[in-house]
Every structure is written in structure tokens, then in C-alpha cells.
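Note that this complex is displayed minus one protein chain, with the remaining chains in position.
Chain lettering (A and B) follows the sequence in which the chains are written, and residue indices restart at 1 in each chain.
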Amino acid sequence: MKRIILPLIAGILVAFAVAGPLLVPVDPLAQNILARFAPVGTPGHLLGTDNFGRDILARIATGAQVELLTALASTMIALSLGVSIGVTAAYSRGLTEDFLMRGIDVMLSIPPLILALLVVAVLGPSVPTLIGVLALLFTPGFARVAYGQTLSVRSRPFIQAAIIFGAPRRSIILGQILPNIVAPLLAQASLTIASAILVGSGLGYLGLGIRPPMPSWGGMVADGQRYLATHPMLMLIPGLFVVSAILTFSALGDTLRTLWDPREQGGR
Amino acid sequence: MKTRISCGMHRRTFLATAMGLVTLMAGFVPQVARAQDDGRMLTFGLSANVGNLIYGPSRGAAQFIVNQQLHRGLVKFDENGTVVPALAESFEAVDTSTYRFTLRKGLVFHDGTPIDSATVKASLEYLARRETGAAIYAALSTLEAIETPDAHTVLVRLSKPNASLLDYLADPNAGISPPAALAPGAVNWIGAGPFRLKANDSGVSLTLVKADTYYDKDAVALDGVKFIFYPDSSARANALIAGDVDMVDFVGWEDFERIEATPKLVLDAVPGPFVYTLFNTGRAPFDNPKVRQAIAYAINRDNVVAAAFYGHGNPLNGMPMSPGNDRYDPAMGELWSYDPDKARALLAEAGVAKGMKISLLTSSTYSFFRDMALSMQADLKAVGIDAELNAPDWPTYTSAKNGGNYDLAVAGGAPSVTGPVYMQAYAVGAPASSFGSYGYDASEIVAHIQAGEAIAGDEEARAEYAKAVRIIGDQVPFLPLAQRSQAFAYTDRVKGFRNIPGFLSITGTGYMIEKTSIR
Partner (left out) sequence: MGLAAYCGKRILIGLAMIVCVQVIIFLAIQVVPGDPVEAMLSETAGIGPDVVAALRQQFGLDKPMPVRLLNHVIGLLRLDFGISFQYSQPAFDIIASRLAVSIELVVLAAFFGITGGILLGSLSVQTRWGDRLVSILGPVILSVPGYVLGSVLILGLSLSLGWLPAGGVAPFSDPAEHVRRLVLPVVTLALPIAATIAKVTRFEILEVRTQDWVRTSRAYGFPTRVTFRRDILRNALTPVLTISALELGGLIGATVLVEKVFNLSGLGSLLVSSVSVRDYPLIQGAVFVISAFYIAINIISDIMYGFLDPRVSKR
């Protein structure tokens, strides 16, 4: 029970952030320079205001939607791309395998940061760019998991039997292999969502996230850091939400993995 | 049990390797000295890594300060921003396009090489070459001839009158340099300045010591200056507060209060460079001067100062002016004001529909650029203009600005001359001048400014500049919005230093270090 208390609190915080605008409908972009740096608990501004006098709660909420949307979308894309590559490589073997998996190795050895910097510089900061960058970064991970799993499933007798009996490749992949590797992939997906929030907010922190004035959590932390000595809440509040979101999804991923892999369960 | 054995070895090997690497690092990691116990050494937290010095091109404010310690030109700025003799013991304007300089006797570079009129001629001619990309190229592009009647006399002839030539020659990038530095990419550490380079810990610090070769060495109080690079502004402020450095340049606006609140620290802030708005005059809607005027009335300058500079700056309703220069007229500073109703009326008059969408170019590289655009965006919305922000990194921003890929753009200006002639570079449109609005034809304004430059008397010249400014007020080729506070900060042990107010805070203040002492 104790194990889930913190993730539970985190989950509630995330839900609160997403539902925030429904509770307090405030424009996250409305500036009021006179009312800037309002402290937490100011009437009308539950979490205070930033250096433009913008409502922090409203910005957290809008930021939550952006962070979660980009994380989910990029994970989905990376999942489909990575699984296609990994399964194809493991199933075909030979030259195709070498080509695909070495390609994945090359992708992994490009520093993620430079990949993000260059893609954002070409396409400009925006939500679709961010989704694309994150998808690109996480595809190799899925490809490797799918590759490894497919290799091990492929050697099992029932698949070997299907291959010997001349079952079509398509039906073996879709009917036999995919259902057998879906569980570890789902666990990986949930962990990837957590990583996507981590990396995505990191990019926002470096100013590579989305187009201002739209808020992003990482960008809010970076802005808040400039006022760390005088108004630490500007950094602490978005920081808390980033942590909560990551914790929620990684706890979810760990739980999924435990369900799939009983070995881990034994230890608990 | 084979696995077990190899595993144990592995762990030990790993630990040994890790420890070995750490020890190895001891020899490599750059050294940073602390400020205390250094006698009359000034430890200076500098806002950027200057890399290798190259003769001619401008590489930003931090490099200016280093240049001013190592190098010296014919003239320099004093604490009031007046041009005073340096390597030249005297100078005179024969007329507005001919200047005569008389060099001091016995001048040498740090390495002992003598400096005579031929050295000066070679230096200036190098700066006048297009491919050098020199900071003062604009002034020397009209160079006709340099004559050296004797070893101590230099006669500079221009093809066009230029009342500001002396300002340009006092620029930090116009120090006289030895022949070896006069080639593209050649390093330029040996100069004729008050300090010489002792150690260059690349990327971390520069150690300079007093040069015995300097013509005015007896007036230099410091034994040396150690520049330590602190690119991050809050880290720079932290270093000063912690006593790691004696002085820092370019204090971040959000750190002003923190430094002022610290005992024994001095914040030396002056109104410095300005920020302004550019218009793409090559296409609708900003090809229409009425719409540009509307913007001039739509922007709340107080909000710009509050948002971008944390309240540390001066709103501008007209041209920024350099204090102490007699060629300005106070009326030049009163052209527009914040008046949203008037802005709406002007927009209606120009036939601009409500909810017009435009793109507002700024850069994400500098937070004050982005914050200024955000503040403007809110003001524009209030008068019915929907501005979408485009905030790429600096090179992309520069390309977009030079290529006219914007409607409105945020820009920053730090003129290196004090006189009104600086306005020319901002009025002339891109691509001819990278500081100006895209596609703007400023020939009328330029004609008046050049007429002013040809006149020796301040009074008569002022009338010509005023005509240029009147056209600017009407046409709005560029829109100055605020002058930002530019601050140095230092411990109260530092004496004799002064941040020169106005544009020269960037290009002139570095000359103060030779007059600085430390207790």
C-alpha cells in the first residue's frame, strides 16, 4: 500500500492540472504587468502569477495538456515505427536485419540533444515538431525491445511449426508473434510516456519546446529559475508538476511490467 | 565458478579505472583562482568566453572589454564619453573629411616592436578592407588615402565628410595592431594597450598583467586583470556575491535587487543600449506609414520595461540620445506616445480590418527579446492586431530579419558612436543595412544626416539632424521602445571605475579599467 501512496498523490496532482481550466476558467495568456509575482493563494490566482502577471494555475493546466498530448502522441508513433522495424529485422534475418539494426545503432549514437536541436532549428518550435523529435528519440528503444522479443518468440516450437507448415509471413507476424510480444511493449510504452515527459520538458527548459506564449512546464521552470533567488515558487510549482506526471506514468509502467513478468512479482 | 572470478576482477578493474581517471583529470582541469589574496589583481567575471582575439570584427561586448585592455587605438573615450588622445598625442580635424594625428614618441607594442605612422597606416587600411568585416568598416568605407609625411604624423583623407570619424577610431575594435595580426584568422594578442597577456586558459580565463610598454604606464594602478568567463548571468551574480570575483559586467536585470541588497557591493547601472521594432515595409500592411505610426502609439513602453528588463530601463517615445553630445535636440526624444485610441483610429484610417494576423519575429536566444515580444503581443491584441510569435534561435532570427521574412520584428541596438549619425544605420532598410526595416528607402533621411555630418558647427548641424528625425517621426522606419539599464557591479574595494552612461556603456566603459584600483 505504501508503495502506491506517492504515485497516487502524483496522479491526483496531474488530474487536477488537466481539470484545472474547468474549475478556474482563466486565460493562461492574459497579462497583467501590475499584478505580477502575486504569491500562492492570491484570490483569483490560486497558484499566484508569473513575471507577466499571468495566472500560474491556468498555465500549468494548459501546459499539462500540451505535455501529455506530446508524450502520448510521440510514444504511439515511436511504438508503431519501432515495432515495425524490430519485428521486420528479427523475422527476416540476414541483410535486412543487419541494415535495420545497424541503422538503429546509428540513430542511438547521434546525441539526442543534437538531434533535437537540429530538428527544432529546421522546423521551428511547435507541438508537431516536438512530437516528431520525441518519436524519433524513442523509436530505437521500441525497435530493440521488439527485436529481442521477436527473436525469442520466433525460436519457440509453435512458431517454428507454423513456418515449417508454410503459413504466410503476414499471418505469422500478426497472428502469432505480435500477440506474444505485446505485453512487454505496453510496459515499455508506459515507461516511454514517462521518459517523453522528462525529455519533452527538458527540451522546453532549453527553449526548444513549443512556441511562446503557449506555456510548457519545462519552459516555466526555465523562466522561474531566473527569479529563483527572489520568487522560488515560479520554479518549484511547475517542477512539482513535471515530477508528478513522470512519477504517475513510470509507476503505471512498473505495475504493467510486474503483471507481465511474474519473476519481479516474486521478489516483492 | 568461473563466472564469479571474472566478475570480481571486473569490478576491481572498473573501480581502479574510475579512480585512475579521476586522478588523471587533476592535470587537465582548468584552473580558476579566487579573488582574495591577489594583491592588486582585479578579478573580473566576464559575460562571455572571448576565444581568440581577431583584429577588426566585432565579437560582442565581452570581447570589447578584453580588447580595451590589450589594445589601444589613436584615440579613446574618457569617463565622460569624450574622445581623448591615446596613441596619438594630439589630433585635429583639418576639415570634416581630413584628420591629422600626431603620434606619441617611443611607442612600442608589448613585444617591443616600435609603432610609427606606417604601422598605423597599415592597421587602418586593413580595417578599411571589405573582407575584414571590421566593426568600423562603415566609417572607413569612404577612406580615400592615408598619408604619412613623417614617422609621427598620420593624415586620414575621406571621400565624404564624417564628423564622427574620431568616435569610430575610439571603438574597441580599432586598436592599432602589429603587422602579424593583419591577416584573416590571425590571432591578435599583442597590442599597445595598458595590459599584456600572461596566460590564456582557453575557455576558462585570461590573465593579463600590467604592460611596461604602455605610454601611460605610470597612471595604471592595477598589477593585472584576470578575466574569468561566466556566460550565465545568475552564476555571474552568484560569483560576485560569493566573493569569487571583484567585478562583473552585464548584470542580469533580475539580479539588480539581489546585488544592491548585498553589503559592500556596488551596482553601477546606466541607461545603455536600446531595443526597437522593425517593420517589413516591402509588403502590406507595414508598407503603409499610417500603420507603422499606429504601432508607435499602440505599444505600452512601461510594460516593455517591466516585462523585459524587470523594471530596469527607460521607456522611449522617440530617438535615444547619447548624453553629453551637443548635436541632439530634446525634441528628438518626443515623437510618439502610448495612446491605444489613437492607434485604433490610425488603423481604421488605413483601412486595416480588426483581427488582422501578422507575424512578430523575435529570438529565443535572449530572454529579454522574447519577453519584449510577449509584452508587445498583448498591446497589439488590445488594438485589434493578432500577432503570432516567431521565436527561433539567433542565426535563424538573423536570416529571417535580413531576408524580410517577418511583418514586425524585435531588435536591439548598441550604437558605437555618440552622435546622431548612428540613426542612419537603423533608418536605412535591409538588406543594405542589417539594422534597418526590410525594404525601406531612407534616402531622404540619409541626405539630411549626411548634410549634418558635413557641418562643423553643432548648432547648424542640429537643424539638419532635426529634419531627419522629423521624417522618422512621420515615416517610422524603425521604432525605438526602451533603453535598457546596463550595469556593472563590483565590491567597494574597487575604486576609480565608472560605467559610462549611454551607448558608450558597451563600447567605452572598458577604457575605465586602466584607471581602476583595488584596495
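Here is the rule we go by: contacts are C-beta pairs under 8 Å (C-beta built on N, C-alpha and C of every residue); 3 or more make two chains touch, one makes a residue touch a chain.
All values reported here derive from a predicted model rather than from experimental measurement.
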Problem set entry | Candidate in contact with the missing chain, chosen from A:15, A:69 or A:110 | A:110
Seminar exercise, completed: Of B:224, B:415, B:452 or B:502, the residue that touches the missing chain is B:415
Exercise. What subunit B residues would touch the chain not displayed?
Worked result: 3-4, 6-8, 10-11, 14-15, 18-19, 21-22, 25-26, 28-34, 49-54, 57-60, 130-131, 133, 135, 137-139, 141, 184-185, 187, 202-204, 229-232, 234-235, 238-239, 242, 244, 365, 392-400, 402, 414-416, 422, 425, 431-435
Exercise. Which subunit A residues would touch the chain omitted from the figure, given the whole complex?
Worked result: 2-3, 6-7, 10, 102, 105-106, 108-114, 117-118, 121-122, 194, 198, 201-202, 205-206, 218, 221-222, 225, 228-229, 232, 235-236, 239, 242-244, 246-247, 250-251, 254, 263-264, 266-268
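Everything below uses one rule, namely that only the chains that are shown with their structure count from here on.
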Seminar exercise, completed: Distance in whole angstrom between the CA centres of subunit A and subunit B is 42
Seminar exercise, completed: Given the complex, residues on subunit A that touch subunit B span 31, 33, 36, 51-52, 121, 124-125, 207, 211-213, 223, 225-230
Problem set entry | subunit B residues within the subunit A interface of the complex | 234, 252, 254-255, 257-258, 302-303, 306-307, 310, 364-365, 367, 370-371, 373-375, 377-378, 389-393, 396
